[in-house]
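Complex shown without one protein chain; remaining protein chains in place.
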Amino acid sequence: MTDIRPLKAQDEGDWRRLWADYLAFYETTRPDSVFRATFTRLLDAAEPMRGLVAVADGRVVGLAHLIFHRHCWSEGDTCYLQDLYVDQDMRGEGLGRKLIEACYAEADAAGAVTVYWMTQEFNYAARMLYDRVGVRTPFIKYQRP
Amino acid sequence: MTDIRPLKAQDEGDWRRLWADYLAFYETTRPDSVFRATFTRLLDAAEPMRGLVAVADGRVVGLAHLIFHRHCWSEGDTCYLQDLYVDQDMRGEGLGRKLIEACYAEADAAGAVTVYWMTQEFNYAARMLYDRVGVRTPFIKYQRP
Amino acid sequence: MTDIRPLKAQDEGDWRRLWADYLAFYETTRPDSVFRATFTRLLDAAEPMRGLVAVADGRVVGLAHLIFHRHCWSEGDTCYLQDLYVDQDMRGEGLGRKLIEACYAEADAAGAVTVYWMTQEFNYAARMLYDRVGVRTPFIKYQRP
Partner (left out) sequence: MTDIRPLKAQDEGDWRRLWADYLAFYETTRPDSVFRATFTRLLDAAEPMRGLVAVADGRVVGLAHLIFHRHCWSEGDTCYLQDLYVDQDMRGEGLGRKLIEACYAEADAAGAVTVYWMTQEFNYAARMLYDRVGVRTPFIKYQRP
């Protein structure tokens, strides 16, 4: 039995473990202050952020972080799916797709004009899923050096 | 004599012309309600948006739109450079670079952790500039269908 | 027990089946005249082509086609790995890697300066292997309209 539900205060331990694993995939870590700030914000209704978790047999095994922000091309905000992660040993169960679909529902509920995300060109496993639930755009990301 | 300065209320006519040209480059248009909302927000200090214009010999010939938003990986906001445009007949004068550098200064003033933007993979003219003032990341953009 | 060995005349039936499957992956077919010409050439020592097959438990379950050709940048020829295929139900056994390594050995035996191949940017399954046994170059392919 799997389920997608909003992140809750009591998920902190599971969330910390999953998000650390996600950051490790990107070969990075973050100080505890960032873990605290982000977790607090994800639970704060006044913040333009939402957290979702995937639960399988009572265990929290996946997460998605949404950020709503202004968009010059529309009156409504857009929704940026910044982080998405499913436990290594729970891959292939459709949880990634369910998390993304739940993000779409969150975005609809918030009136966001669209949902977008970014992935490394060579993240083949992720792209296999993204090609099915989303659309690849021709946009590539640049950043300040 | 060229200069980069914040967008002002009296720039509305020039801004509308330039932004319409920019949108036309992307083969799109926006209703007047979006022009009004975006212009108003770019001038509103309470909004997480900033507008910059490039001025050459007293004429407004370029624009840049910044959006500040939350970032799960840091306590501070990030800065998204969503729109950048220089009048067709003013290209090659270094105004694009000056606009981006002014965005970096705005981001610094606002305490943003970085500045990022997206461009179409085949926008060669833009990428020639971006490769000099920014760093290409391996990230590509997906969106909801 | 798996083995990689040169294509032989008696493989024609198996080879036709595998190569048709491979072409079907690219959503194409070829007339019988091309099947005949290519099979004949792959067996003809006077042609700059080589065929290899993967054999598992006596069954031919994979193929690789090599083409040697001039290269302006070197005195020796280069080796183009044009076709590579492993039966759908034999994937994940390392046969693709073994075929590529056998191609490298063929290229060495022929004195080829390198081995190269091309793959669709979105062929994730293939690229997972290619990233391990080869090097992605920044080159993309254009062709006559």
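In order of appearance the chains are A, B and C, and numbering begins at 1 in each one.
Rule of thumb we're sticking to: a residue touches a chain if its C-beta (ideal position, glycine included) is under 8 Å from a C-beta of that chain, and two chains touch if they have at least 3 such contacts.
Nothing here was measured: the structure is a model prediction, and the numbers come from that model.
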Can you list the shown chains that the absent chain is in touch with? B, C
Touching the absent chain when the full complex is considered, from C:4, C:18 or C:49: C:49
List the subunit B residues touching the unshown chain? 122, 124-125, 127-128, 131
Positions on subunit C contacted by the hidden chain, ascending: 23, 28, 30, 33-34, 37-38, 41-42, 47-49, 65, 67, 69-75, 80, 82-83, 104, 107, 114-122, 130, 133-145
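One rule holds in what follows: only the chains that are shown with their structure count from here on.
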Using only the C-alpha atoms, find the rotation that maps subunit A onto subunit B and quote its angle between 0 and 180 degrees, to the nearest 5. 180
Find the most central chain, measuring centrality by the gap between its CA centroid and the centroid of all protein CA atoms shown. A
CA centroids of subunit A and subunit C: separation to the nearest Å works out as 40
Let me have the rounded angstrom distance from the C-alpha centre of subunit A over to the C-alpha centre of subunit B, please. 26
Just how far, in Å, is the C-alpha centre of subunit C from the one of subunit B? 48
Can you list every residue of subunit B that touches 2 or more other chains, as numbers and ranges? none
